[in-house]
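Every protein chain but one is kept in place in this view of the complex.
Up next, chain A:
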Amino acid sequence: MNSVGEACTELKREYDQCFNRWFAEKFLKGESSGDPCGQLFKRYQICVQKAIKEKDIPIEGLEFMGPNKGKTENSS
């Protein structure tokens, strides 16, 4: 499957392979800690963000977060 940015397709494939393996072998079996695909995801994201800007795709309200978002700090 291609990426919206043609130049990103290879990066996307590498990330997808890593993610699909992690998803089936770790995440679904309850081991969601660890993120072996973080670096691949970052490189892929930089490319995709650029392509979306260039193609003027109307994405609103979606922040481009890294793979470790979600660990927000609660202040009490």
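Quick note on the criterion: a residue touches a chain if its C-beta (ideal position, glycine included) is under 8 Å from a C-beta of that chain, and two chains touch if they have at least 3 such contacts; residues count from 1.
FYI, contacts and distances are computed from a predicted model.
Visitor: Can you match the unshown chain of the complex to its UniProt protein name from these: "glyoxylate reductase (NADP(+))", "TATA-box-binding protein", "AP-3 complex subunit delta-1" or "PLD3B protein"?
Guide: "PLD3B protein"
Visitor: State which residues belonging to chain A touch the missing partner chain.
Guide: These residues touch the chain not displayed: 1-5, 8, 12, 15-16, 19-20, 23-24, 27-30, 32, 41, 44-45, 48, 52, 57-60, 62-72.
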